[in-house]
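For this depiction, one protein chain was excluded, whereas all remaining protein chains were kept in their positions.
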Amino acid sequence: MEEEQKSGGKIKKFMFLNRKAPYGTVYALESLEVVLITATFDQDVSVVFMDDGVYELAKGQNTKAVEIKNFSPAYRALDGYDVEKLYVERESLDARGLTEADLVVAVEVLSAAEMGRLMAEQDVVLSS
Amino acid sequence: MEEEQKSGGKIKKFMFLNRKAPYGTVYALESLEVVLITATFDQDVSVVFMDDGVYELAKGQNTKAVEIKNFSPAYRALDGYDVEKLYVERESLDARGLTEADLVVAVEVLSAAEMGRLMAEQDVVLSS
Amino acid sequence: MKIGLMVNEGPYTHQASDTAWQFARAALAAGHQISRVFFYHDGVNNGTRLTEPPQDDRNVVSRWSTLAEEHQIDLVVCVAAALRRGIKDENLAKGFRISGLGQLADAGIKADRLVVFGD
Amino acid sequence: MKIGLMVNEGPYTHQASDTAWQFARAALAAGHQISRVFFYHDGVNNGTRLTEPPQDDRNVVSRWSTLAEEHQIDLVVCVAAALRRGIKDENLAKGFRISGLGQLADAGIKADRLVVFGD
Amino acid sequence: MLHIVNKSPYEKNALESCLRVAEAGSAVLLTEDGVYAAVRGGSAAEKLLKAAESLKLYALAPDVQARGMAERMIDGVTLVDYTGFVELVTTHPVNLSWL
Partner (left out) sequence: MLHIVNKSPYEKNALESCLRVAEAGSAVLLTEDGVYAAVRGGSAAEKLLKAAESLKLYALAPDVQARGMAERMIDGVTLVDYTGFVELVTTHPVNLSWL
């Protein structure tokens, strides 16, 4: 298989954990760049948004006045990189008064307990 | 007066607000360096410790194993710079299970409300 | 009014430098004077001439240099914080100068207001 | 075991780089291999050769260089993050190299464990 | 007095500490990630509304817009632009940034 050739072995489960809001710090943007690169290595990639990370996906971002690039459209491009496993923690949405309908991409909403199980199944979890 | 000559005007009330724990980040150390310099400008200096800033004053710090310089003794030197107004917020101590007896220097303990009044009396508040 | 600014975080990593620059521009437009911008903690990293952001992003460092040139703003990078982080004359951007912490105290004394931007 | 490290914060500002270095040293002493240290976000600032900490403080940058030399550790600074922050070959410390984000994915794939140190 | 809060109330304790010590009549300006405190339906907004009885609340509109929250702000918070931020600083004798 092509995956095995490139990675030199079995496919690993990579989780990217996003817990920071966009713009206030650069972590959200630079973490997205890691996801896009890792996607080209044909691994099993999951992207998780919890805590303030759910704000990365908020609709209606308009950065004209802060003069910082709006990178929220890039989350919609993840599908084109075959990154299809996007998870959001329900407790994080609820605490912030947000629902799935407020997000720019389709996601799977998991409870905290389900999120914990998913994390434990990974080989590598990257956070920032 | 010498103060007036050096500052070119009236003495100002400077407050230095410390809210960060030591070692985990450099803010506590570098903020202390600002206090020591500002003290030589003959202004009216207050130093406040609240939230995790109260940990800066904790007794018994031993940084041998982390190999980072222990700067807690420097708070005891503030007196020699004529920095005598050290304030700690009571609510911050209580939440962390600490008392005045756990601190390396003598401080005045203020309630949150008293702290708010003191802040409003300042000309300049520096935080980091 | 004379306003001094303190910037405690580096470019891009934190929005602090962006907000400070926007604040400075608005203050100048309103007829105020920015007497000094003092860069401390990671804020000293705003003073590197080596940054090269992506083409579609703002250039935080050169924006400061330009604003300083147009309005004669004193951009001071703290020498002690800069040495810890590897900012020296050899990689210092245009319009910045390296000096001591006394310049922050001085700004606090002489300005009518001092505003801190950090993390 | 082969262990990869990711360091997300700069020297001194945050303890992350200190803890990562202590971890690396302990892992090597226990017979493990540190396959790569990948510096991302502000972590790229660990790669500047221009830091000059106070005499009584540790030198975070040179400690990494020394450890890498003694144990043939691959210290990789992310090029995209480095360009944003002004880290280039001209101010790069000994033992570090600048490369792409693929080196992080590669470390995650090839190492038995990847540990992240950040803020 | 002007208090400036640039931290998300869900991530950090800055707003909570600010509200604990701020005197009645003070102004609180939310900037950067601090604006999330004033988003309708969030648990932080409830606490902020209680504080609003004795404080004047402001939020930096450019930051609200950047984060997609322009249509979601609670009542009782006045939006200001950077010019308004400057005015808040100049009209209050002292300001404090809760970093």
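Chains here go by letter, A, B, C, D and E, matching the order in which they are written, and residues are numbered from 1 within each.
Here, a contact is a pair of C-beta atoms (placed from the backbone, for glycine too) under 8 Å apart; a residue touches a chain by one contact, two chains touch by 3 or more.
This one's a predicted model, so the numbers in the text were calculated from it and none came from an experiment.
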Sort by label and list the shown chains the missing chain touches. A, B, D, E
Among A:Ile11, A:Val109 or A:Val125, which residue is in contact with the omitted chain in the full complex? A:Val125
Of the listed residues B:Ile11, B:Leu36 or B:Val66, which contacts the missing chain in the full complex? B:Val66
Interface with the unshown chain - residue positions in chain E: 10-13
Of the residues in chain B, which ones touch the absent chain? 19-25, 51-52, 55, 58-66, 68, 70, 72, 95-98
Given the full complex, what residues of chain A touch the hidden partner chain? 17, 19, 50-51, 89, 91, 112-113, 115-117, 119-120, 122-125, 127-128
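The criterion applied here is as follows: only the chains that are shown with their structure count from here on.
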Contact-graph distance - origin chain A, target chain B: 2
Check every other chain and keep only those touching both chain C and chain D; list them. A, B
So which one's got more C-beta contacts, B-D or A-E? A-E
Average the CA atoms of each chain to get its centre, and name the chain whose centre is farthest from that of chain D. E
Farthest chain from chain B, going by mean C-alpha coordinates, please. A
Distance between the CA centroids of chain C and chain E (whole Å) is 24
CA centroids of chain D and chain E: separation to the nearest Å works out as 38
Mind pulling the residue numbers of chain B that touch at least two other chains? 26, 123-125, 127-128
Return the residues of chain D touching two or more other chains; collapse runs of consecutive numbers into ranges. 12-13, 41, 80, 84
